[in-house]
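Left out: one protein chain. Kept in place: all the others.
Showing chain A:
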Amino acid sequence: MGTLEQKLEEEIKLLQREIKAYEAEQEACVRAISLQNGEALQGLVRNLSNKVEKGNVMLKKDVSKLITEISNLEKDLRRQTEISGISLSECFVKTVTKTERKNVQQYRLTGHCCFLSFQAEFALTEIQDGETFLKKISDLNIIVDGAELKDLCAFLSRVEETKGLFLFFRTLGSFSERCKQRNRTFQYFKSTWGHRCRLRAGSSRLAVSFNHRWLSFSRPLLCSCRGYSV
């Protein structure tokens, strides 16, 4: 009898493994579809919810639940983009390893923050070991448009070293915020002083020259992303 019981238990384990494999396959498939057809999918959802609003279609309960969930998430993400100033245009996620203990996912994020566009790649490892739960970043690689900004480059290599993803995005936010302010300042000077001001070196330096009978000087206005520490 014991052997029959064992046999049945083994079959259960096998079935559970098969189910997990199918689930993983579906997840990968669903992600691939969404990555390839992002805009079309958005259209599809809009189309469906319009129809529902007009009362043209009666949807099955689980379909309408899905649509509600989607529109709620869309709303949350719009607010998130607005508040954080970071806009993600692409999010590629691939599950590398998935066991009960360990979960490794590869991320590739593309987006922009103000006028600076970026791409960040990293692996996220989650390990559940009894009571302890570990979640860490590795293989971080960041590319930012605006490599001519020297300060930014030095900062980037430090971030890649310390793997401080947070720090990077927080700094990117305030950096682009300052760039915006600087641009406003420049526009102000330009409208007030006209030809006397010019931008130097990748728009990171603004010089205004003043000429007076007794006085003549050129004052550079600088702004940089230094001054942040881990």
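Couple of notes before you dig in:
Note that in this section a residue touches a chain if its C-beta (ideal position, glycine included) is under 8 Å from a C-beta of that chain, and two chains touch if they have at least 3 such contacts; residues count from 1.
Going forward, contacts and distances are computed from a predicted model.
Hidden chain, UniProt protein name from the list "80 kDa mcm3-associated protein", "Centromere protein O", "Signal peptidase complex catalytic subunit SEC11" or "MIP18 family-like domain-containing protein": "Centromere protein O".
Residue A:Lys136 is the one among A:Arg101, A:Lys136 or A:Lys150 that touches the chain not shown. Here the missing chain is touched by one residue of A:Glu5, A:Glu53 or A:Asp129, and it is A:Glu5. Along chain A, the points of touch with the absent chain fall at residues 1, 4-5, 8-9, 11-12, 15-16, 18-19, 22-23, 25-27, 29-38, 40-45, 47-48, 51, 57-60, 62-63, 66-67, 69-70, 72-77, 79-80, 83-84, 86, 88, 91, 93, 107, 109, 120, 124, 134-138, 140, 162-166, 168-170, 229-230.
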